[in-house]
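A single protein chain has been omitted from the complex, and every remaining protein chain is retained in its original position.
Showing chain A:
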Amino acid sequence: MRKSQPNVRRVSRRRFLARGGLVLGGALGLRIFPTASYGATQRSGRIVAAVSERMLVLDPADHYSISATSVLRHIFDPLIDVTNDHKFTPALAESWEAINNSTWRFTLRKGVTFHDGTPFNADSVLYTLRRVRDNTKLIKAFVYQDLDAIEKDGEYGVTVTTKRPFGSLPAHLTMLGMLPPGAAGREDSFFQRPVGTGPFQFAGWTRGEVVNLAANPHYWKSGIPRVARVSFRFIPELSTRAAGLRSGEFHVIDRVPPDMAQTLKASPGVKVQSLLGLEVQQWLFQLAKAPNDNLQLRKAISLGIDRSAIIKDLLLSTARPAVCPIPPGLIGHVNLGVKPYDPEKAKALLRDAGYQGQPLEFVLMKDLYPKQLEIAQAVESMLRDVGVRFEIRNLEIATARQLRSAGKYDMFFSGWAHLPHDPDWYFGQWFTKAGAVGLSRYYNPKVEQLIAEARLPDPRIRAQRYEELQRILWTEEEPTIWPYYSQAIYGVRDTVRGYEARADYYVLLSDVSVS
């Protein structure tokens, strides 16, 4: 006899599976379809740029990322702008002057408003500068520790005194967007939806993936911006960036390495724009360790490296041999001559140096610079020919940096982009005792003195001091090999009008339109 069934509707397995499938499919569809319309919107008046580095924060004082600087330059204006030929031009400051060696005065632009209608004035500058000086959790705080008093000088004037001369202050200010004073005390929520005075307003983002911006109709520069919307996508994978450009989904991509540039040049509808960038390659010697502390050995290594072969064969002529540590165009650049390639002389010097053939470690930060492994292998092979043994260690970035701090390397593959368009930061960190203690262990009181003097606001004095200290580094001491200056290479759709490849690797789109 069958037991009586309780009053429950039986669901057959088959029906259960069918319904389950529907629910699953439905869930998938519901998640996807509402956003489908966004992807389908027409592109006219919208520029999509795909940049290589992920932007993770929306606070202009809390990063030193090139992509974040690019994006935030559209939302926030700095006090001072910088052109591609390294001229400092007025932005929110109409003018600025060094009153004495440690006082700067800024005269601010009138009639500028933030996206929420708040007027821009001295209070904004006071809040922004005091915040970046006092909140040491901010990544940029360490640069601004030299600021002392930041005072209002009328509604549209600000005076900044510094603890020591700070000649590169205007250069650093090109990288610091001005904030509305109303953000004070509510920074967490403010930077979820930031408000600036820039040519575009923040419209939304997916953290680390995409930022959408909409034109600011009340921008103070007439005729700017030229498009209604801009999107920045963050795509570290080069082949994906390049495919998106070739398919027409992206209008601009950055950080194109030399061989991809060849591919893009051959792609219809795509052009390649490039110019000499702000980056100099530098291969650091560990100077506190034998045998690198031997000047003869360092000179021999320098003579054993054929820079022009590396540039021509591996970098496909997208770099220029260095003639001094500071790249062309920046204050202090001087032609001290390309370092020669002379294997015979290198061998002779090596004999004098007393080098016993012990292997030296050449440490690389994995995948950081284009072609770095091939270049390191070429260097290793060139130096083997003159009698120096190098072992390449291609390490994950954090591990490589840890080794560098601990001084456990002989030569370290690195580069430096002079992002503020000024060399003060570079020399101050890499060639002073306090800075170099975790890097190359370089110390020369004379060079330290020249670096301090080059912080004076007078550009003539600065240029002269930089020349003098570079002569010591380049010709006398050779604590580092500066092999070449790199190009900044961009891929651009041919529908884009007015795009300018930037030496500082930024992607700036305010003055750009699409046809």
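Here is the rule we go by: a residue touches a chain if its C-beta (ideal position, glycine included) is under 8 Å from a C-beta of that chain, and two chains touch if they have at least 3 such contacts; residues count from 1.
Methods note: contacts and distances are computed from a predicted model.
For the chain of the complex excluded from view, the name given in UniProt is "ABC transporter permease" [choices: "Thiamine biosynthesis protein ThiS", "Rubredoxin", "ABC transporter permease" or "Sulfate adenylyltransferase subunit 2"]. From the options A:Asp313, A:Glu396, A:Asp458 or A:Glu476, the residue with contact to the unseen chain in the full assembly is A:Glu396. One of A:Leu126, A:Ala141 or A:Ala348 touches the chain omitted from the figure, and that residue is A:Ala141. Of A:Pro181, A:Gly435 or A:Gly491, it is A:Gly435 that touches the chain left out of the display. Where chain A meets the omitted chain, the residues involved are 24-25, 27-29, 31-33, 35-40, 54, 56-57, 59, 62, 64, 136-137, 139, 141-142, 191, 206-210, 233-237, 239-240, 243-244, 246-249, 396-399, 401-403, 405, 414, 416, 426, 429-430, 434-435, 437-439.
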